[in-house]
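All protein chains but one are shown at their positions in the complex.
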Amino acid sequence: MYKAPQITTPVGNADEINALMSRYGVKFGIYKNGTFKEQLFPFDAIPRVISHKDFEKMEKGLVQRVDALNMFLYDIYHDKHIIKDGIVPEDFVYISKGYLPQCEGVTPPKNIYSHISGIDLVQAKDGEWYILEDNLRIPSGASYPLIARELSRIAAPNVFSDNAVVDNRNYAIMLKDVMDYCNCGGVNAILTPGRYNAAYFEHSYLAERTDSLLLQSNELFVEDNVLYHRDYSGTKSRVGALYRRISDEYLDPMTFEPESLIGIPNLMDVYRAGNVAIINALGNGVADDKGIYYFVPKMIKYYLDQDPILKNAPTYLPFYEEDKKYVLDNFEKLVIKDVSEAGGYGVVFGSDLKGEELEKMKNLVKTQSRRFIAQEVIDFLDLPIIEDGKEVMRKADLRAFVLSGSQTKVWASGLTRFSRNPDSFVVNSSQGGGFKDTWVLSR
Amino acid sequence: MKKINFTYQTQLDIGTSVNIHCFALRCVPTIDSQQRISNLKLNFVPAVRTWTNTDSFGNTVVSGRYDQPHDKFVYSVSGTAVVCRNNALREGYLPCYKYQSQMTLPNDEMKEFYQQEKQECKSVSITERALFWSQTVNSLMSYEKYSTNVKTTSAIAFSYKKGVCQDYSHLLLSFLRMDGIACRYVAGLAFCDGETHSWVEFFDSKWIGIDPTNNCHANDDYIVLSRGRDFVDCSIDRGILFGVSSAQSQVVTSSLEEIK
Partner (left out) sequence: MGVISIEHSDKLFWLGRYSVRVFTELESVLKYYDNMIDGDVISYKEYLKNLGLADDYKNGQEFLQSFLYDENNVNSIAYSLNRAYDNGIVLREHISTNALSYLQLAIDTLRNSKSSTNALRYSLIPLRDNMFAFWGCVDNYMISDEANTILRLGKSIERLDLYFRLGYPLSAIDAEFKLLCSRLLKMPRNSPYNYNRKSLTVLTEVTGMENYRVRLGEALQALANMFTPNPTPKPQKQFQFQQ
C-alpha cells in the first residue's frame, strides 16, 4: 500500500486564514437567481503534500506532455503530419468544436500555442498519478494557492520552518517571463470580461503581481494590424502580449461570434500579422478536447520519440467498434464523459444509472459514439479535510500549472480541489468544491 | 476566357450618429489561376484608413476603423477581371471542407431525405454525384427573395423549401458533405438576378464550380469574391457600430460588363 507524505494537522487555523482571505478579497463570483454574488472559495488548511521524488517524475512527465501538445497544435494548424501518418483520425480533429479553421496557417509568436497549461491529475490509492484532463484554453485557479501560501506563511510560520516546502510565490514571475518572452513589442495586458466574471479576483490579482495592464475590450482597438490601448488622456500605446481571459469565440466579432460585444474587432488581423502574442493562442481547444485526450500518449511517442512518463486514466473511445463493445458491456464500472462539456458537467457514472436512464445513455453512446469517451473509475487517494472541526476524507484532484516560454516549466505547487460532498467525485469549484494549498517538498 | 469590368458598391445608412465603426470586408475579388484582376479601385466615403490581410481561406480582407461621428458609410470597388475557369484550380484545399459547418449541419429530416435520394445516383464519380445533388437541390427548392435571412441554416431552408442563392448553396454543401465530398461556399458577382451571388465549389482533384440556384457550372461569367465553409466565412461585409442606438439600412449595387 502506497504511503503518501502527509501533513495531517491543519496549517494555522482555517478560520484565521479564511478571514485573511476575505480581507484580501479572495473571492469568486457566481450568479444565483439572476443576481451577482461574490463568495469565498472555501479553503482547507491541511495542505496536499507531494514528495520531492514524486514531483521530479511529475515535472518530467508534464513538460513532456505539454511540449507534445504544443507540437500537435502547430502541426494541426500547419502540415497535419500526425493525421497524414494515421496516428490521429482526422474526424476527431475536424469535428472538434475547439478546432478553428480561421487559424489555419497562422503561426503564433515563438511558435507557442499553450503558454499556460492546466493539467488535471489524480493520485490513485497505489500512489500512481494519472492525467485526467488537459486544459489549454484559459485554465484558471493559480492565484488561489498563490495567495493561500502567502497567508499561511503569515498565520503559521513555524510549519514552514519545520518542513522543507518549495516556495510557490514565483508564479507571477514565471508568468511575467512568459509574457515578456512572447511580447511582440509594447506593453503586457490582461483582458478581462469585467468585474462580474467568476474569476475577476484572479484577473486583477495577476495584473497587480505581473505589473500588467488590466483592460476590458472597449479600451483596446486595432489599427494597421497593430493592437493599441488608449489611455484617459488620448495617448495610444501598443500592446505586445495579451493574456486574454475571454474565450476564442468571443474574442473578435469580425472573425468569430459576430454578436460578441466583449471582443476586440479585427484582433485576428494583429495576431495573423505576428504583432501580438495572444496567451493562450486561439484554437487550442482542439488539443484539450476530451476525445483528443486519448491520443496524447501517442503524440508524445510521435513527436518526441519518447515513452510517456505520466499515464492517462484508462480510456475507451466508442468511436472504435472494439472499444464500443467493451464500453457497452462494462457500462456500470465506467465513467462516461461528454466531450463537448466542461466544468464537471456532462460526466456520468455508469453505476449511478438505472433502468430507462441507463438504456437511454447506452443508446446515446451507440448512436453518437464520437460524442463520448469512457474511463475506468480510478480509486482516488482521498485527502483529509476539516469539516465542522472534524477530520473527514474527501475526493480531490490536482491542477498542475505548466508554463511555456523560453523553456517549459512546471510550477512547484498547484491547485488542489476537493469535493465537499462525501459521495461525489466531481471536484469542480463551480460545483461548490473547496481548495487546499499544494506543497512540493524540496528534499 | 472573358474580360469583365465590374463595380460593386454598398451604402450603409446608419440613421443616428455612430462614433466608432469597425469593419472587415471581403469585397475584393481573389487572384488565383482562374482569375486575374487589374485596375482595382477601392473607395470609401467618408475616407477611412484601411489595412489588408489574407485570411485562412485565402480571401482578401480589407479591415478598417473609423472613429469620427458619421451617419452614412459608402464603399465601392471596381476593376477589370480576366476569368478563365478552364484553368485548373488546385490550391486552397482544407480538410474542414469535408465536414459540416455551423450553417450546413443537417437535421434528421435532411439525413432521411439524403438516404432516399442517394439511391437514385448510381455514379461513383465525384463530379457526377455533385451534379446530381445540384439538380436535386435545384428541383427541391423554389427561389423566393426575402423568404430567408443571413442566419438561415440549411436545415431551416430545407423545411421552407424556398430561399435565395445562399440557401441553395448551403443545402448543396450539406448534401455533398454527407456524401463525403469536400466542398466550399463561394460568394461573388455573376451575370444573374441579384446584386451579389453565391455558389459552390467541390473538390475532385481540382476545384470545380457549380451553381445550384441555376443548376449549371460556374463558368467565366462568375467572379469570385470569397470562399469558406459557409456564408459565415464569406460575408462580404461584417461590421460593428459603437454609439447611440441606430436604425440601419443598406443599399447594394453592382454591375458587370463584358469587354469584347
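Each chain carries a letter (A and B) given by its place in the written order, and its residues are counted from 1.
What we mean here is this: contacts are C-beta pairs under 8 Å (C-beta built on N, C-alpha and C of every residue); 3 or more make two chains touch, one makes a residue touch a chain.
This is a predicted model, so every value here is computed, not measured.
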- line: Missing-chain contact, candidates A:79, A:128, A:167 or A:211, resolves to A:211
Given B:129, B:197 or B:229, the one touching the chain that is not displayed: B:197
Message: One chain is left out of this view; which of A:79, A:128, A:231 or A:329 touches it in the full complex?
response: A:231
Message: For the chain left out of this view, which of A:16, A:219, A:323 or A:382 touches it?
response: A:219
Query: Which of these, B:187, B:208 or B:223, touches the one chain of the complex that we don't see?
result: B:187
- prompt: Please identify, in ascending order, the residues of subunit A that touch the omitted chain?
  reply: 22-25, 187, 195, 200, 204-205, 207-208, 211-216, 218-219, 229-235, 237, 253, 258-259, 261
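As a convention for this text, only the chains that are shown with their structure count from here on.
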Statement: subunit A to subunit B, mean C-alpha position gap in Å, rounds to 38
- line: The residues of subunit B that touch subunit A in their complex are 20, 22-24, 49, 51, 53, 55-57, 61, 63, 65, 67, 94-96, 98-99, 229, 232-233, 238-240, 242
Message: Residue numbers of subunit A touching subunit B in their complex, please.
response: 80, 83, 90, 93-95, 99, 101-106, 218, 221-225, 253-255, 258, 265-266, 269, 272-273
